[in-house]
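The next block holds one structure in the form of structure tokens; read it before the comments.
One protein chain omitted, others in place.
Moving on to subunit A:
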Amino acid sequence: SVEEFLNGARVVVSARTYADFTPQATFDIKKCDLHKLEEGPPLQAVLTREEGLQYYRTMQTIRRMELKADQLYKQKIIRGFCHLYDGQEACAVGIETGINLSDHLITAYRAHGYTLTRGGTVREIMAELTGRRGGIAKGKGGSMHMYTKHFYGGNGIVGAQVPLGAGVALACKYLGNNEICVCLYGDGAANQGQIFETYNMASLWKLPCIFICENNKYGMGTSVERAAASTDYYKRGDFIPGLRLDGMDVLCVREATKFAAEHCRSGKGPILMELQTYRYHGHSMSDPGVSYRTREEIQEVRSKSDPISMLKDRMLSNNMASVEELKEIDVEVRKEIEDAAQFATTDPEPPLDDLCNHIFYNDPPMEVRGTNPWTKLKSVS
């Protein structure tokens, strides 16, 4: 009948099949500033629908995870240090898409995003923040000391991770495995002496190391102009070629990382990338983040340069996804975070006899003095 036919037609019209979406599109990306380089990364990036959805999901996961951590911290369920990454998601996601999981990465303390992109799950990250036994470091590391395979943390001492990263790169070269190491630090750390020592040795020995400065414009409460005589962080490597790019655009970050990885793998030695990015939160949870910058500035970045919005707009305006689809991803992500937070809040703390374990590796069990000479605690590897 006509009715049936019309009903059927309505169903067909309102459902959009995947065949309707653009499978891939090419986007213009901003040109990088170059230092000691003849050519830079390409000015266009190809994004497939699958990639776009994956980048969106991962960035949204990091965003929601960090916001949940903010909530839990204010409820005093997370204690100690907590340095949040929201605003900088395009850096972590873009870098990971430019390298392989078999490559290596090390960063400083603003590390939750990287722990995720390097293979950690939201559950084990959140449980580590709340210090529970289901945490990625069994509750013994906390926010700043999370590790996965080929991810060396999470490092608390500003700048110390940079020589470590070059050491990992040295191991890659030594073992001849064609792997590289991505070594991250912030604009605050960029003035550290040990970083310049590392530039020197990495360059001398041609280590396959990508140095990446995440310039979020503030080292704790000090703006870059007040901390650095030269804020051209991509040039600070001097004899090391450098790129400066928009760290809020995940495609920019991806293309630059691919370019840098190729440079390292071809034996040319280290390369330096400066990602211009922004953090919405203060330096850590104990910093409201508005005493050294205006709320207007934060709001402006949120409205004009948010990395997740930028990707979303690109995908929607090129018919690569639907609003409903992205909303669905949001709902799934929210659920994942809720589950993880639930786990992180209810999982028990590590048992007391874990206190002295993991002092030495591959050693027979030993006794450790407790608070007084008659309290002996046991330590196993």
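In the analysis below, a contact is a pair of C-beta atoms (placed from the backbone, for glycine too) under 8 Å apart; a residue touches a chain by one contact, two chains touch by 3 or more; residues count from 1.
Please note the rule applied: contacts and distances are computed from a predicted model.
Peer 1: Absent chain per UniProt: "Pyruvate dehydrogenase E1 component subunit beta", "Glutathione S-transferase", "Sodium/hydrogen exchanger" or "Nucleolar protein 14"?
Peer 2: Matching the unshown chain against "Pyruvate dehydrogenase E1 component subunit beta", "Glutathione S-transferase", "Sodium/hydrogen exchanger" or "Nucleolar protein 14" yields "Pyruvate dehydrogenase E1 component subunit beta".
Peer 1: Using the touch definition up top, pick the residue from A:K140, A:K206 or A:R265 that touches the left-out chain.
Peer 2: Reading the full complex, the residue touching the unseen chain is A:K140.
Peer 1: Consider the whole complex, including the chain that is not shown, and state which of A:V168, A:V224 or A:I240 touches that chain.
Peer 2: Final answer for the missing-chain contact: A:V168.
Peer 1: Of the residues in subunit A, which ones touch the absent chain?
Peer 2: Answer for subunit A: residues 104, 106, 137-141, 145, 147, 152-153, 155-157, 160, 162-172, 174-175, 181, 193-194, 197-198, 200-201, 204-205, 354, 357-363, 366, 368, 373, 381 touch the chain left out.
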